[in-house]
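The complex appears here minus one protein chain, its other protein chains still in place.
This part shows subunit A:
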Amino acid sequence: MDEQLKLDGNAAAGSLGEVFPFEMTMAEVVCDHCASENFVGALMVYQPPMTLGTVVRCPGCDNVLMRVVHNSGHYWLEMRGARHLRIPDGSSVAAGEAAAEE
């Protein structure tokens, strides 16, 4: 893997925004391999050739957490490597929680 092509989770936000109706960089993911928990914005994204879609990896152990491919009329979302995804729904409860964490 060419280290130079490494980007941040932010770079996948556009692709994820095609699938999810939420802002996804503030969603939290737990890695199924090393159990570390990160914001999607803090994950690693490798810039693949466009046809291979977007690959999002764990910054701790490099495990593939998500793969998004848009191909012949379908979105493919593979999330085998992620235990769960916790997505703020944008409501005031989530906003209040974020404020309380500050």
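FYI, a contact is a pair of C-beta atoms (placed from the backbone, for glycine too) under 8 Å apart; a residue touches a chain by one contact, two chains touch by 3 or more; residues count from 1.
Throughout what follows, contacts and distances are computed from a predicted model.
The subunit not displayed here is recorded in UniProt as "Flavodoxin reductases (Ferredoxin-NADPH reductases) family 1", chosen from "Flavodoxin reductases (Ferredoxin-NADPH reductases) family 1", "Transketolase", "Carbon monoxide dehydrogenase medium chain" or "Amino acid/amide ABC transporter membrane protein 2 (HAAT family)". Check A:Ala13, A:Val29 or A:Ala82 against the missing chain and you find that the one touching it is A:Ala13.
Residues 3-11, 13-14, 17-23, 25-26, 39-42, 47, 50, 102 are the ones on subunit A that touch the missing chain.
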